[in-house]
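Note that one protein chain of the assembly has been removed; the remaining protein chains are unaltered in position.
Now for chain A:
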Amino acid sequence: MFYRTSGQFKTTYESDQALFPIKQDMILLAVILAAMYVVFPMFASEFTFKALLVPVLIYSLASLGLNILTGFAGQLSLGTAGFMGVGAYACYKITSIFPEMNVVVALFLSGFFSAAVGVAFGLPSLRIKGFYLAIATLASQFFLVWLFEKWAWLYNYNASGAIEVRTMDIFGLVVTGPNASPVVQYYFVLGIVSVVTFAMINLTRGRYGRTWKAVRDMDIAAELVGINLMRAKLSAFAVSSYIVGIAGALMVFFWKGAAEPNLFDIPMSFQIVFIAIIGGLGSVMGNFLGAILIVALPVVLNLLPGMLGLNIGSATMEHVNVMVVGSLIILFLIVEPHGLARFWALIREKLIIWPFPH
């Protein structure tokens, strides 16, 4: 009933190709955007910003980047965190070398560095596939973390070996560093994530999306319709690593405020793979659903014992979290490889025909 499509006929290809051919989708999006841009900032506490809203957005973005490569173009990668690190360190160096530069400009520039590194490590994909490629990306992960540790120039020869974000402002508004307000940082992250998501929805439904999916589904046939495999794969590595790099820079500059090399180690790479799998490979929206689940679950589990009046230590709940996430991964891999995004698609389909299922 809510998803009535009757009377919504498409008479031109223009309208048929519109982003939201069904009016209800548009309304739903408007509601979500209103919540994100207006309602949350009005009511959220500092804790909610720091522990839920901002991390969900940043992890969604990183997972979106991985999804372009793995979900759309079919190239397995286990090195996401390493490329996030490249983005973060690039942004750190750019803002130290050009202290006057607007931090948003620096952020978008740093993406080009992670894109270049991504393409370089993507070159093996021209010869190897699947498992072997995953191992190659894992190697890049080890190499990059090693580099972040050993190359002192990257962290400006700090004694601590960590990078710390100094206070920066945009037209007088403090946006980074210890004095930045969480609401301001939230709006920045939200704005950037919105822009990149919009661009990726468009890219994946057009020629690039089809080319990537063609390579994923059957590379031989893709070649025989004239698709240049090298260009297709490397463009996926470039776009993916660009987004992942920006996510890494956002993480350090607008959320954590500082980072040590081991932040970008394997655990985070796996965490992002999990988000992409639970959310749904080959989907843009799924990344957000997956990130909400993975970020919110430990927070909720931590609060749960107190709410129920039980005396369970947070260390125990951490174990519970690991177990729940592990089971979910296995469940999704077996039952629904297309993740939460598919669940939503099914619900939506049911709503469209409800209450007349035939």
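The rule we apply is simple: contacts are C-beta pairs under 8 Å (C-beta built on N, C-alpha and C of every residue); 3 or more make two chains touch, one makes a residue touch a chain; residues count from 1.
What we mean here is this: contacts and distances are computed from a predicted model.
Chemist: The hidden chain: which UniProt name fits, "Electron transfer flavoprotein subunit beta", "Acyl-CoA dehydrogenase family protein", "Lipopolysaccharide export system ATP-binding protein LptB" or "Transketolase family protein"?
Modeler: "Lipopolysaccharide export system ATP-binding protein LptB"
Chemist: Which of these, A:Thr211, A:Ser241, A:Ser269 or A:Asn287, touches the one chain of the complex that we don't see?
Modeler: A:Thr211
Chemist: Which residue among A:Ala159, A:Leu224, A:Ala315 or A:Ile334 touches the omitted chain?
Modeler: Looking across A:Ala159, A:Leu224, A:Ala315 or A:Ile334, the contact with the absent chain belongs to A:Leu224.
Chemist: State which residues belonging to chain A touch the missing partner chain.
Modeler: Its contact residues with the unshown chain are 13-14, 17, 19, 199-200, 202-203, 205-208, 210-211, 213-214, 216-218, 220-228, 235, 239, 282.
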